[in-house]
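Removed from the display is one protein chain of the complex; every other protein chain stays in position.
Order of writing sets the chain letters: A, B and C. Residues in each chain are counted from 1.
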Amino acid sequence: MRREIGVAVIGTGFMGKAHALAYRAVPNAFPSSLRPRLVAVADVSEAGAHQAAGHFGFERATTDWRTLLDDPHIHVVSITTPCSLHREMALAAIAAGKHVHCEKPIAPSAADAFDMLKAAEAAKVITQVGYNYIKNPVLKLAREMIASGELGEITSFRGVHAEDYMADPEIPYGWRVDPQNGAGALAEIGNHIVGMSRYLLGAVTHVTAQLETVNKTRPIAPGASERREVKVDDIARLMVTFERGCSGSIEANWAATGRKMQLEFEVYGTKGALCFSQERFNELQYFKAGGDPRTSGFTRIEAGPAHPPYENFTVAGGHQLGFNDLKTIEMAEFIAAIEHGTPTFPDFREAWEIQRIVDAAIRSSAEAQRVSL
Amino acid sequence: MRREIGVAVIGTGFMGKAHALAYRAVPNAFPSSLRPRLVAVADVSEAGAHQAAGHFGFERATTDWRTLLDDPHIHVVSITTPCSLHREMALAAIAAGKHVHCEKPIAPSAADAFDMLKAAEAAKVITQVGYNYIKNPVLKLAREMIASGELGEITSFRGVHAEDYMADPEIPYGWRVDPQNGAGALAEIGNHIVGMSRYLLGAVTHVTAQLETVNKTRPIAPGASERREVKVDDIARLMVTFERGCSGSIEANWAATGRKMQLEFEVYGTKGALCFSQERFNELQYFKAGGDPRTSGFTRIEAGPAHPPYENFTVAGGHQLGFNDLKTIEMAEFIAAIEHGTPTFPDFREAWEIQRIVDAAIRSSAEAQRVSL
Amino acid sequence: MRREIGVAVIGTGFMGKAHALAYRAVPNAFPSSLRPRLVAVADVSEAGAHQAAGHFGFERATTDWRTLLDDPHIHVVSITTPCSLHREMALAAIAAGKHVHCEKPIAPSAADAFDMLKAAEAAKVITQVGYNYIKNPVLKLAREMIASGELGEITSFRGVHAEDYMADPEIPYGWRVDPQNGAGALAEIGNHIVGMSRYLLGAVTHVTAQLETVNKTRPIAPGASERREVKVDDIARLMVTFERGCSGSIEANWAATGRKMQLEFEVYGTKGALCFSQERFNELQYFKAGGDPRTSGFTRIEAGPAHPPYENFTVAGGHQLGFNDLKTIEMAEFIAAIEHGTPTFPDFREAWEIQRIVDAAIRSSAEAQRVSL
Partner (left out) sequence: MRREIGVAVIGTGFMGKAHALAYRAVPNAFPSSLRPRLVAVADVSEAGAHQAAGHFGFERATTDWRTLLDDPHIHVVSITTPCSLHREMALAAIAAGKHVHCEKPIAPSAADAFDMLKAAEAAKVITQVGYNYIKNPVLKLAREMIASGELGEITSFRGVHAEDYMADPEIPYGWRVDPQNGAGALAEIGNHIVGMSRYLLGAVTHVTAQLETVNKTRPIAPGASERREVKVDDIARLMVTFERGCSGSIEANWAATGRKMQLEFEVYGTKGALCFSQERFNELQYFKAGGDPRTSGFTRIEAGPAHPPYENFTVAGGHQLGFNDLKTIEMAEFIAAIEHGTPTFPDFREAWEIQRIVDAAIRSSAEAQRVSL
């Protein structure tokens, strides 16, 4: 029988479900992996906790996440609650010696993230943060191509993460626009593209940013006439400089009418270029410089077995992975890191680095000046 | 505790794995479903059977598929072996009172399929055939739009399923080109687009077809100098007439250099049109006639919660399903049909109907004339 | 001063205008060309003829096209009238020693086309037929790539020309659906894709076709309650075999709701593939077999200076040609052929070859059997 690893999940919303599904899916796609045993699920709502347990096969449900910490059958804790709760939960789990997966953003500020990172490194537990999109096989390819020099010296980056789920000004004031999370669109989706830029190109040294609130008030409840002022950004625009020497622009926008998942980038180098959109995330566009001008152009690479770990899901190219598969890869790499002591990515340190850029952007916007990291 | 349904899978290849993954994934995405219990897996290779059991969590492994039939814990048998074995296995499973999922094509000929269908209907067992692509939420939408008259009267269909996995003439002679399966590309991938045309537009009444062998010989083994004549089609072209009155064309081609999953169709009606490609299967292109010419055009619909059962996988639009998710939907519908006595689609009867079109195409090509069904 | 060549145009509709514009544009893009002098324009309507003369700078206008034939200043006659008038006009022009450009289709039947071809060849005048789309620089590239073997042995062709300008059943009965033209959609737009298949792949030896009338009656006049039966095809589907050994399918459809210019083809060969759509006609998609599977895929080639005669229009790649530029290329090649005695393509002989395929398709459909050419 394959060895197991005990897992608990805190939170049962969008990401709580995604974690449960992903843990369950890991042994399917990664048969040599430790098999996650879904020991417990916690939620503030008793009904929610029990429903999640029933749906996803957790052995028990609880409304008190602290009880998970004493359970010796639990080796891993997944934190999928709102951002403002992450710090307390993560520090407690780390103190209990658990490996911790925490959803992004890990904390409302880099300072909080730093505390979490320091605690995790001191306790020598393995950490993982849910930047699932970079688990995409074609983005692993993109990173390799850049790292290996296939694109030559990188000269420019352009990134955006735009969706429309907060475009409607009648969406009530809620946790998404609570300044306790530090920022709005930038904190919630912008860090995906910020993290992707680091994944591809490395450290950022300077940020100039402008954050903007499009929907300046929101009703205090659905349909309420009373409205509350919104202080966080709907749109954030950054100009960044990378340590490697090149610069780029980044935009986060959760009020982009019509966009469901415009997480896109373009990277230009002296020997080639890559373009990617999460809207068609099983593809990568590649231009190789120096070819015959008669037949040169951007090549549409389709994800397939040449792009690990695509083949863990299906042996045939062009069949395509889905969003949940990206989450499965994330969990599989996390569990493999626990088992084999291999590094995880992105871990709490990486999440702190991303958060530093977010914080720098907030400060740059507030102070109307360029900020060094 | 949720009630279970015992499952056995025969075969451990591409589709055996896909079935196992899908059964395991069903309760994740469809939490109210019966929970598949992976009771047993059978394979001709003892090592293969045991490896599959270990990887996918089957309780036991066997090299003798007949032993599955006596197991009272097994309610469902999935048959994923080569086509020529389907008939014997399915008839035995039906005789043992099992519900049967059989991969496509269910049989080398419509006559064989008919025997299987009759046995299943007589035994009142539930059957399902693995035409997974039509489980796509946007294709459910396409079908609905056609059925509801949103496209008006349908005037034309154009379908193709082209891949390149048999393009290389040095791929050795093997079961794929064995005439025992009835046809080549037409039987193996053409029936996907044939089935899709029926799913969208209903019964076909006439077929005119030309089948063609591009790679006329293949080595008898990898690298062998001795070659064997290939008699089945690499490319099949059909002109079909639907009972509803419109006509269309269908192509199957497994030698289409560069194509990994060109399963495409275009449907034109008097009030609109739809275009789909499996290469970007989370999208559907829709033209609505009668709009303002200033702003009319094909609209790219992205799969989302408005397209059931997309939301079972992720609550947010634009996140995308993967190939394995389509298989999960297929299995979930199959299990729901068993539990609730609802009809399945495509069942053995539908598979027989598809096979009749394939057989008609073979005959049309051989006799160089139009064939009525 | 540059030498001139005297031109007359018969007809002032869509194509009459296109010819006039193209003749005027030739010396701009092809400065070493003979300069067309617009001597005369003829139209059945006196007002139409004079308006066209004024708009496009013809020196004189006439309602009697026969008067053009005696004019020694006219060396070239362009015939842009309805198809049923082409034969008489072309034979008269040839008899008068004029070089003749005739719009497509040149005649309602191959027999008529043959008479025209024989007369032209006997008179040794230069002829050209208006299959403008193949004048596209990227299609010249496609042809070269196929001819040079860059795609290996060609294994398959799939072509379509679909538009929607006859989709509305209330469009009155008119010359487009007059059986005097031989066919409907096949004659009017199908011959573009038939001609393109010949341009790329050469002679066709066998045709199996089904022609279909979607809108079976049309009002005899706009808004009229009286309707007349339509006998020509709205949709034609062909299966063709090329002399070189490969086969393909071709569709013509002028009732394809939503389509404005879906003139498309895909060509597959053992070493590569090409895909083209007139909807984005400054692009050509190219797959080259045998590359690194990590980075292989279809490459989107953008028209540029590497694709003659693109550079005659603009020196910078990616700027794009328009439809009228294709017509200009056509006229420039025609005039160059007259000046230098170089062959034209497509000439009356080629148009006759295309018409033979159209006629074969009509016969195949009527007789429900394969037809050899």
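As a convention for this text, a contact is a pair of C-beta atoms (placed from the backbone, for glycine too) under 8 Å apart; a residue touches a chain by one contact, two chains touch by 3 or more.
Worth saying up front: this structure is predicted, and the values here are computed from it rather than measured.
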| item | value |
| --- | --- |
| Residue among A:S32, A:T217 or A:T270 touching the omitted chain | A:T270 |
| Chain not shown: contacting residue from C:E266, C:D325 or C:D359 | C:D325 |
| Candidate in contact with the missing chain, chosen from A:F56, A:F265 or A:F287 | A:F287 |
| Touch with the omitted chain, as defined above, among B:Q51, B:S84, B:T213 or B:S296 | B:S296 |
| Residues from chain A at the interface with the omitted partner, ascending | 152, 155-156, 158, 160, 162, 167, 169, 208, 210, 212, 214, 234-235, 237, 239, 246-249, 251, 253, 255-259, 266, 268-273, 287, 289, 296-298, 368-370 |
| Missing-partner contacts on chain C, residue numbers | 2, 14, 18, 20-21, 24-25, 27-29, 31, 35, 54-57, 163, 165, 259-261, 278-281, 302, 304, 313-325 |
| Residues of chain B in contact with the chain not shown | 141, 145, 286, 288, 292-302, 304-307, 317 |
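Here is the rule we go by: only the chains that are shown with their structure count from here on.
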| item | value |
| --- | --- |
| Chain copies touching (chain B, chain C) - same or different residues, decided at half shared | same |
| Chain A and chain C: spacing of chain centres that average the CA atoms, whole Å | 54 |
| Centroid distance [mean C-alpha coordinates] between chain C and chain B, Å | 41 |
| Junction residues of chain A, two or more chains touched | 302, 304, 317 |
